[in-house]
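Sharing a structure, written as structure tokens. Questions coming.
For this view, one protein chain was removed and the others were kept in their places.
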Amino acid sequence: MREQGVDITPGTLFDAEEMVINMGPQHPSTHGVLRVILKLDGETVKDLDCDIGYLHRGVEKIAEHDTYAMITPYWDRLDYVAAVSNDLCYVGGVEKLLGIEVPRRAEYLRVALTELQRIASHLLWLGTHAIDIGAVTVLLYAFREREEILKIFEDFIGARLTAHAFRIGGLWWDAYPEFEKRVRDFLKILPGRIDEYETLLNANRIWLSRTVGIGVLPADEAINLSLTGPVLRGSGVKYDLRRAQPYSVYPEFDFEIPIGENGDTYDRYLVRMAEIRQSIIIIEQALDGLPEGPVMAKVPKVIKPPVGEVYFGIEAPKGEIGVYLVSDGTTKPYRMRIRPPAFINLQSLRRLSIGHLVADVVALIGTIDIVLGEVDR
Amino acid sequence: MLGTLTTLMLVAPEWVLRWTKEPRGNAFWAEFVVWPLIQILIVLFIVLTLVAYLVYLERKVSAFMQARLGPMRVGPWGLLQPAADGLKLLLKEDIIPLKADKTVFQIAPIISVVAALVVLAVIPWGAAWATIANVNIGLLFILAVSSVGVLGLVLAGWASNSKYSLLGALRSSAQMISYEIGMGLSIIGALMFARTLSMSGIIEAQQADGVWYVFFQPIGFIIYLVCALGETNRAPFDLPEAESELVAGYHTEYSGFRWALFFMAEYTSMLVTSAIAVTLFLGGWSFPGLGLIKNQTLFVVVSIVIFAAKVMVLIYLYMWFRWTWPRYRYDQLMDLGWKWMIPAGLANIVLTGIWYVLALPKSRGGVFGLMQLGLRDRLAPTRWSGIIYFVVTGFVITIPIIWLVLAAINRRTRDFNLHAQRQLQIKLRAKRLQKHAEPQAAGEGAS
Partner (left out) sequence: MQLHGWEAVLFYVLAFMTLIMGVFVISARIAVHSALFLISALVNVALIFILLRAEFVAGVQILVYVGGVMVLFLFVIMLVQTRAEEESRVRLYTGQTKAVYVIAMLLAFAFIAAMRPAQSGFQSPDATAPTQTSADRGTATGQGAGGVSEDTQKVGSALYREAALPFEIASVLLLVAMVGAVMLARGSKQEKLYE
């Protein structure tokens, strides 16, 4: 069902059985340039179609003409809210292709940064989700915490949002002297702040009315739709790439995978809040066990991987982000395919929204947690 | 002292009479034309400025709640921000949509604002001459004129010639009408004790009884507050005008000063509903210890300050609610209005009536005899025993009974018991998984 614009029929507003309504691409709640075409019967959603591509920049095509090291910054711009973890995916893939072993200190620092980025991404998700449903103050509180993380990033990596954090073979710089202290100070105050958010929302009748039972996705359907990340875990499937297909040094850390029970919006909210707490635990373990040593492996000046192909996926805050690299022996990849979690998760929007009211669509877009940079690439 | 006050209820102060008697020598002209005109001008000026500064206050309050500062640049602490906003809005281009009905488009905001402002004439800003018009149907007048304000909304949505504005306006006005009913029902309990619709009379009654009616009618107060939130389209009931919703609100096509008029109407009605709550439930301008002031003018001035302070507390509450809570969906909001507020209001009236009749003096058929003749031959609760009786029945007996009534009516609503809902869903999901687990014993996905 593809409809352009709205169909204004003469006669009464009661005549038309179904109304086609357009939401976006400029809309405060679609988290980017997303166009959603809704077919409504009164206020109930009968059908839904997403019109994406407004942010398509041809990253995969560009990658065929850039050397491996030049491609890394493009990955920041995919899920621009969680840039650091995107980098981990790509450089991990190239390192796998090259067969490089990254020094342990670099791996630990990578984990610390990635988990900090997970916290930052979930905080932004929380703020935007809450403001879509109406709780404006939570956005400002979440951004207050996110600001701290971005300041740490700025001092370490040099940029706040699209931080080109990792390089092929490790990190460019070692941690600056106060890095560990600042991160630990931040982690000390964060649990209290998360408790604040939970006090505001967890038991709030209005929040419960807007999220409990909205967008219930049973586990089998979630798996059939290839969902990953908190959307899948909210439905009760205990599948996290950090445990299922471990990468980096995650096997050395002890943390839990929170799952939800019902697969509704409230569960997905609880899962993400619990994930923030688990990330705090991981970062503390990473900082505790931070080994000494170099942060960069011996990487050839010109990166010419052997002919072959590799798939490397990690658990990004939004789901499984993966890179499929095909190398033909030259300095530029033959093909780079991005497995975008937001794009695949967005396909479940139709299944989630049908039967709900229009006002719920906004909550559902928020609960899937999409970033258009990733959806469109 | 109370008697003197009632005599002075509307009369202009002596200095005004002296000033106007000189040229005209006509008491009628001084009291009914000149003085009310002066009062009207003062009240209008103060209220309109106050409304502009309420917007500023909202921005500041929300900023401080959100760990930021709010407007700071225009003037010290941003105090000239309303002036800057007003100037900007006045200088904007006046856009009228092409096929819109021009006359109705221009009239709609005027209706809204006038309906909101006319009400200010009967609000008892303070004692004696601080009320412009002490009408003996004051409260009814306020409710009636507030309901005319709904018309402004509906016409604005229609005149914009946009299907979405129309739908948004109709939803907004349906919400306002529903909560108006709840408002009307919730105040009847307090009116039973006040025995008059006149605003000053209600305050006098609370003074004479010695207790604010919020202690007799806690549920009435709460219902009134919730309905006032719904009536003024404030959070958590502001879905029709939220930015993140699909159906645009009624004021989408309005820009410049016309939009400012709608905004002013909303804040003025916020002010008015707070003023009604203060008058009916919180004792208006009276305060224990106010009677100690002997100077008439000082008395009235202090009473104005007390009234303003109480109204500000309630307005702060409004703002607090807006920035803390998420918003209800439209069907949940109408559900709340019709199935929770109105039954609770009706039950409150019935129960208050029962306690009232039971407490009548034995000569009039009551059982407990806890009332006596008071001001203007009005039955009032006896000092302390009657008051304690009403307070106890109001809190201890009425609230549980109303809760039971509401639970009985709403027990099968989806949103009623969300905890039980979740448990039910968990059970259903477990059953579903069992169904799937049997045939796929070897499947590993959902573990």
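A few comments on the model shown:
Letters A and B name the chains as they come in the text, with residue numbers starting at 1 for each one.
By definition in this document, contacts are C-beta pairs under 8 Å (C-beta built on N, C-alpha and C of every residue); 3 or more make two chains touch, one makes a residue touch a chain.
Because the structure is a prediction, the values reported are computed rather than measured.
Contact with the chain not shown here comes from a single listed residue; of B:Val104, B:Val302, B:Val391 or B:Ile409, that residue is B:Val104.
Between the chain not shown and the residues B:Val43, B:Ala130 or B:Val154, the one that touches is B:Val154.
The chain omitted from view is touched by exactly one of B:Val55, B:Leu120 or B:Leu170, namely B:Leu170. Interface with the hidden chain, as seen from chain B, comprises residues 6-7, 9-11, 27-28, 31-32, 101, 104, 107, 134-137, 140-141, 143-148, 150-151, 154-155, 157-158, 166, 170, 173-174, 177, 180, 195-198, 200-201, 204, 376.
In this section, only the chains that are shown with their structure count from here on.
Against chain A, in their complex, chain B makes its touches with residues 62, 65-68, 163, 166-167, 235-236, 238-239, 242-247, 323-332, 414-415, 418, 421-422, 425-426, 429, 432-433, 436, 445-447.
Interface residues of chain A, counted against chain B in their complex, comprise 6, 8, 13, 21, 23, 27-29, 38, 43, 130-137, 140-141, 144, 200-201, 204-210, 212-213, 216, 218-220, 223, 236-239, 261-264, 266, 357-362.
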